[in-house]
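First the structure, then my questions, so here it is.
Excluded from the complex is one protein chain; the other protein chains are retained at their positions.
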Amino acid sequence: MVDPKTPDPKTAEATKYLSHLELGEPDKTFLDSNELVINMGPQHPATHGVLRVILKLDGEQVLGTECVIGYLHRGVEKIAENRTYTMFNPYVDRMDYVAAVSNGLGYCEAVEKLLNIEAPPRAKYIRVILTELNRLASHQLWLGTHALDIGAMTPLFYTFRDREEILKIFEKYCGARLTTHAFRIGGCQYETYEGFERDVIKFLDFVPPKIDEYEELLTTNRIWLERTKNVGVISRADAIALGVTGPVLRASGVKWDLRKAQPYAAYSDFDFEIPIGTNGDTYDRYTVRMEEMRQSLRIIRQAVEKIPEGPIMAKVPKVIKPPVGEIYHSIEAPKGELGYFIVSDGSTQPYRVRVRPPSFVNLQALDIMVRGALVADVIAVIGTLDIVLGEVDR
Amino acid sequence: MQQIVQPGMQPVATTFFFYLLSGLTLVSGVLVITRKSPVHSALALIFGLLAQAGLYLMLYAPFVAGVQIILYAGGIMVLFLFVIMLVNLERSQKEEQFNRQWVVGFLAAIALGALFVVVYVKGKKLFPYHIAPPLENNNTQQIGLMLYGQYMFAFEIASLLLLVAIIGAVVMAKKRI
Amino acid sequence: MAPIGTLHYLVVAAALFILGVIGVLTRRNVVIILMSIELILNAVNLNLVAFSRIWGLHGQVFAIFVITDAAAEAAVGLGILIAFFRNKETVNVDEVDLLKW
Partner (left out) sequence: MLDYITSYLSSNTTPGQAGNVFWAFVYIMIVFGGVSVAVMAMNWLERKALAHFQIRLGPMRVGPHGLLQPIADAIKLMTKEDIIPSEADKFVFWIAPLIILCASFAVYIVIPFGPTHAITDLNIGILFMLGVSSLSVLGVVMAGWASNSHYPLIGALRSSAQMVSYEVAMGMAVVSAVLMTSLHGLGPYGVSAASSGTGTLSMIGIVQAQQEQHVWFLFKFFPLGFIAFGIFAIAMVAETNRAPFDLPEAESELTAGFHTEYSGLRWSLFMLGEYAAMIAVSSIAVTLWLGGWYRPFPNALAGETWDLVFSLFPGLSFLGLAAIAFVGVRRMPKHPYFWVQTIGLAGFGAVLGLIGLILFAPPVRDRIQDIFWFVAKVAGFMYLYIWYRATFPRYRFDQLMKVGWKVLLPIGIGVLILTAILGVVL
């Protein structure tokens, strides 16, 4: 939305919606800089991939933004129509590649729902452990890059050091580190390896002091506070209206977490808190995510302690042919609500798969969050939205 | 700790440096008024100002030279460059650079120059060659004493002038106050 | 070569002054006219400092006042220039014919 004056009805409506942001009259000359339109990206160190943001600037002030996406479009949803349900499973890992486990979980559970089967409890527990570990890894990567965007270099290396431990566990479990393809429709393919629990417990003891270390560097740092407090504020109403989910929504004070709201996998068995913020600014999103890391640790500890014995795979037909019908299933991915809408025509291949990626929806909030802010805030807000372009573009 | 005696700085190769610096000053002056691009003009002016600071040093006026560098080259010229960057001057560079009356203006200036020449030729003996240079070591102190003593009132007026200039510049340049 | 005396400096200053005057009288670009005014002020400064070799430090003190003045002049002049440019989108001095901003 570069020029809010275009009489396009859609834009007009959006402008009406955003009218409380008091967009100034575009000025006439270069001096008043309405001509300063900057392409931030697609090659830019701080757009987390190949996002292109067209910024309209008045000096340093942002008058408007437009996100140009699609540079990483691989047609994941279309590919699904030409693959069997099983064959499509690895593809979902490539969407949000920093939280591949969550993607797989969402897809597998959606197909399971379509098939009307349920994974055995042990599989569900393994799923919870791995997903929460992955949430931790995703948040750590977010923290490192976010801090780097704001100019603090060091947390990046700390978080990568600790994320490495998680990736090691993944590697030992399923052989892959990033795009894990950990789950199968109907459960898990692999039994936990010898010493899995020991490794996880060791990690659980290892990581809390490290989280304190990140917080020590940032939480009370004056510059960090100034850079994040009251930056990229999104109100509760706006957040709900834009369909924002995940930590971004919770930082605005909405206690909405699918793990509690519509428990999936084995989440109903665990006791954990949903951290929420109050102001909906970048700092709140930061604190919410930091707290979420700790809550994840809590969940993992409970899961490891309570993990039941038993099979890890439900009885799944050799050829997966779901009945005709459609299903929407969503999970709480690290970035927000990750939903799969699958239409089955009764054949071995889905008729249509539509993914509701949290990053894509959250990215919408960028414009409303940065209007009237400064260029540096755009960077901070892109960082705080925690987008992964693989997921935005699919 | 032995006390270090500070003799006045000895000038070195005065004649050479005088011609070098004054040549630089004049060449950059010519460049200032002939360049098309204001940035080039500003660059030339900066070099001229620095060369002139050198001339001040040769005239045993180190404080004025320092003020020249810090205020003129470091302050005023940055202001100029700042404005040149803000104001889009591409159009004006394509236009005619000299106004219609440039011949008249040039002649008038030359006439003024001729007047100077006459004055200098006639009054040559007013300016003796060898003057005992003022002691360089306490130049700054002396200027300071004069500024805060004899010229106290003028100094205050100057500060008032600067205040007025600040307000004036803000009023002029601000879009909406 | 003759030793460098006050007169040498005065000649340089005079030449600089003339250059400044030519710039003010012939150029159309306001920015360059302002720079030419700086040249003139500098010529004056050079004169003052050269004279201060003969008649004491008063010339140098005066030169400092002139520099102050130049700063004030540049600030206000450039302020006017910006205001003018905002209205007319030109820095051409020939087009400054509205007695308002």
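A, B and C are the chain letters, set down in written order, and residue numbers restart from 1 in every chain.
The rule is short, and it goes like this: a contact is a pair of C-beta atoms (placed from the backbone, for glycine too) under 8 Å apart; a residue touches a chain by one contact, two chains touch by 3 or more.
Note that the structure is a prediction, hence the values are computed from the model and not measured.
Asks: Could you tell me which displayed chains border the chain that was left out of the figure?
Replies: Across all of the complex, the chain we cannot see touches A, B.
Asks: Would you mind spotting which of A:L148, A:I211 or A:I387 touches the chain that isn't drawn?
Replies: Spelled out, the listed residue whose C-beta touches the missing chain is A:L148.
Asks: So one chain is hidden, and I want to know which residue out of B:V30, B:I69, B:L112 or B:A154 touches that hidden chain in the complete assembly.
Replies: B:I69
Asks: Under the stated touch rule, tell me which residues of subunit B contact the chain that is not displayed.
Replies: On the side of subunit B, residues 1-2, 4-7, 9-10, 12, 37, 39-40, 43, 46, 62-63, 65-67, 69-70, 73-75, 77-78, 81-82, 84-85, 136-141 touch the unshown chain.
Asks: Tell me, which residues in subunit A touch the chain that this view leaves out?
Replies: Residues of subunit A in touch with the missing chain: 36, 38, 44-46, 57, 59-60, 147-154, 156-158, 161, 217-218, 221, 223-224, 226-227, 374-377, 379.
Convention: only the chains that are shown with their structure count from here on.
Asks: Quick check: which two chains are joined by the most contacting C-beta pairs?
Replies: Pair with the most C-beta pairs in contact: B-C.
Asks: I'd like the Å distance between the centres of subunit B and subunit C, where a centre is the mean of that chain's Cα atoms.
Replies: 8
Asks: I need the residues of subunit C touching at least two other chains; which ones are they?
Replies: Only 82, 85-86, 89 qualify.
Asks: Going by the touch rule set out above, which residues of subunit A reach two or more other chains?
Replies: Touching at least two other chains: 29, 31-32.
Asks: Subunit C touches which residues of subunit B in the complex?
Replies: 14-15, 18, 22, 25-26, 29-30, 32-33, 35, 38, 41-42, 45, 48-49, 52, 55-56, 58-61, 63-64, 67-68, 71-72, 75-76, 79-80, 83-84, 86-87, 89, 91-92, 95-99, 101-102, 104-106, 108-110, 112-113, 116-117, 120, 124, 127-131, 133-134, 139, 142-143, 146-147, 150-151, 154, 158, 161-162, 164-166, 168-173, 175
Asks: Along subunit C, where are the residues that touch subunit B in the complex?
Replies: Residues 1-12, 14-29, 31-32, 34-36, 38-39, 42, 45-46, 49-50, 52-54, 56-58, 60-61, 63-65, 67-76, 78-83, 85-86, 89-94, 101.
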